[in-house]
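Here's a structure for you.
Excluded from the complex is one protein chain; the other protein chains are retained at their positions.
Now for subunit A:
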Amino acid sequence: MVSEQFDITLRHSNFKKPTNEDFIFNIAYQLAEIINFCHKNLIIIGYLTMNSIVLESKISHELPSIKLSQYGYYYVSGNNADVDYVIGSPWYLSPERLAQLNNKCNAIYKSDIWAFGIILLEICLGKCLSDIWGIKQIISILSSLIRKTKEGSLLQPLIEAIRMASPNLQIEIELSIVSIIEECLQILPSQRISARNILDRLRILKPTTNFEIINMKNSCQNLTIQELEIQIKKSIKVKQCYERPLNELFFLWKLCGSSVENILINRGIIKLKQPPAHTLPFIIINNFRMFGNEDARKLDTTFSIYALPNRNLKSRLMSVSIENLCYSFELDLALGKRNTIELNSQSIFVRERDIDYQVLRMGQFSKLLRAYPYKKDFLLLESRKDIPPIYRGKVWAALLDVMDRARREFKQIDTITEQVSDRQLQVDIPRCHQYDELMTSPAAHYKLKILLKAWLSSHPNYVYWQGLDSLTAPFLILHFNDMPMAFGCLKSFVSRYLYNFFLRDNSAIIQEYLAVFMHILAFIDSELYTHLLKLEFRPELFAIPWFLTCFAHVLPLGKLMHLWDVLLLSDSSFGLFIGIAILIHLRNQLINSQFNDAILLFSDLPDISIDNILINSKKFYQDVPPSCTYRQHSSKFLREGFTPLSNLSYEELLNYHCPRISSQDLNKLVSQQLVLIIDVRPQLEYSVYSLPGSLNYPYTNYSSFEQAIQHIGTALETARLNEHVICFVDNVDLNCAKMISKECVTNGYNRICILDGGIKSIMTK
């Protein structure tokens, strides 16, 4: 467990000397506050000793402020369930824990209060119980005292025992404190006082001490603006202003190349059992159940604290420029620097390991997240560059607009009752993203199940489709300790990007999606489209796992995160373009392959460069007119100004070999002079009404494309060279446009589309 550490613990401080009343009250109050905070957050500390209390300020301070370390051991070990040793220190074990020492030795909230009482006693004595008694002694002494006393407080018997053990020790405790310790050392947990009540008692006992002020020593509340300015200037000079949360620093520490495991192994703190062959079990059966030689495989843990070296990080941070350390959006604005999206040309994987860059980005994003939702525009803008890994979970939640409502909803969902999908979940969860270490843990399996069950029961119209597990995993990983948030993200994600994909009968949605996907492929790369069509290599054979899971089932999590970083900034059509980008990425292999090679290519998707995919999918997303991606089954999460098309059945869609475009989008293209419009209606109709600048070439059942090329070939070639869109305008039935567009696509013309609704759609406007 990695946490912030301070050099001096209460035990090692010279706490014997200033055992004046204020000192004791000060420590007691702070510690009680800490315990109360933990208990309010449902954390049992379990391991609470003099050693785990650290002093934040130097001991010379009259009233030091303290912090508690090692408070999470008991909690992270599943309340002692995941380890087979006791998490607790013998001198601080409460009667109820001592009673089951050989069994589970479970702690309860009140066990922490007992430890608190012992600590308070030790402070008053100026001596630790461990200085008086050894492990065996303390356990037998406590056991016999408890047996003798039966109920009530153990304080007096304990003091007598201490007197017997060290007669020279002066024991003088102030009465008010005695009364508190007494209540803490009640043998029956039910009679022990709670942390909250301790706080109340302390406030009543010492109404004159303003406890709150203690914690504000460092705050600048009482400074004038001028004083504040001086302080800031001073701190900037010595780079003191870089005070960052521990998670950021630990992330940077790792980026410096350090690894906790290696350091601990090299220093002999973790001992690798040598040779590993000796740890093998005698027999393994079934699902790797191991028997024999258990002791050799047992994990030994100590509760000691080791300081990780941070010289590298410190010196590295000294070399980071002040602009990166203390970035300010306001300053940039004030200085008139325009916040442009200057895309860093380095690969995203390189950027994520660049310390200078990450320092800057973490600072920026932690500010933007704190300002959320007020600075959402800024957040979106910055996210377009990239998202720092350490804040990805929070940024995603912000981008997905996860509301407290969804989080509250999670807490009210019944995830225990058996559901129809349980059996399938049992089969699927143990094989979901199992190359990822976290995902192989029993905790991850459990949480994934709860998340899926919660999502399913809150969406009665949806059912469990295989792949939903893969889709849920990224949110679980990013919010591993905040399931309501993971749930909120999943919920919002599906409603935006996979709307109705998980209906019991989703064929209409999937079919339409795949049809539109192929149309866009024809628009972007007609040659590849024609080739795949010829092979009968239909998207049903390869693209279902792509789109059903938004690529979560086909990409490793590392790449997926980067993909979704971009997806979450785009509308629900973006998935289509990712699919196209993958096809284009594999284009050379595909165009030269036959059916068998093609299907093999997709069954184990090769190692694709995600940077490349992202660049291309963003480009296509910009280039293709938005209405071309229209799906009647899509969610409402669409681009601003998105114009719908008329709805077609799947069978009708199959008759098209290119996308349709809305009149509004066509207008836009006309105004930008980026389109060639060919009107295929009979000449007479064309002469009655036509689009300005459009060519007329009547095309019918009897026309041949060769003939057509003679007339419109030059125009088509010019459009091709200029990368203009080629739009066919027809009557409302679009039959002729369908025929000629198909010929164009087959003959390798890109950017072909048909005006939706025909000429009428323009005339009515």
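Some notes on this structure:
Simple rule for what comes next: a residue touches a chain if its C-beta (ideal position, glycine included) is under 8 Å from a C-beta of that chain, and two chains touch if they have at least 3 such contacts; residues count from 1.
Just so it is clear, contacts and distances are computed from a predicted model.
Missing chain, UniProt protein name: "Ras-related protein Rab-30", from among "DNA repair protein RAD51 homolog 3", "Exosome complex component RRP41", "AMP-dependent synthetase/ligase domain-containing protein" or "Ras-related protein Rab-30". For the chain missing from the display, the contacting residue among A:S190, A:N461, A:N596 or A:Q622 is A:N596, taking the whole complex into account. Looking at A:V463, A:I615 or A:I762, the residue that reaches the missing chain in the full complex is A:V463.
The chain that is not drawn here is touched, among residues A:I173, A:I187 or A:C432, by A:C432. Set against the missing chain, the residues A:D295, A:D505, A:D607 or A:D733 yield one that touches it, A:D505.
Annotation for subunit A: contacts to the undisplayed chain at residues 286, 423-424, 427-428, 430-435, 440, 463, 465-467, 469-470, 504-505, 507, 510, 540-542, 544-545, 548-549, 553, 594-596, 599-600, 602-603.
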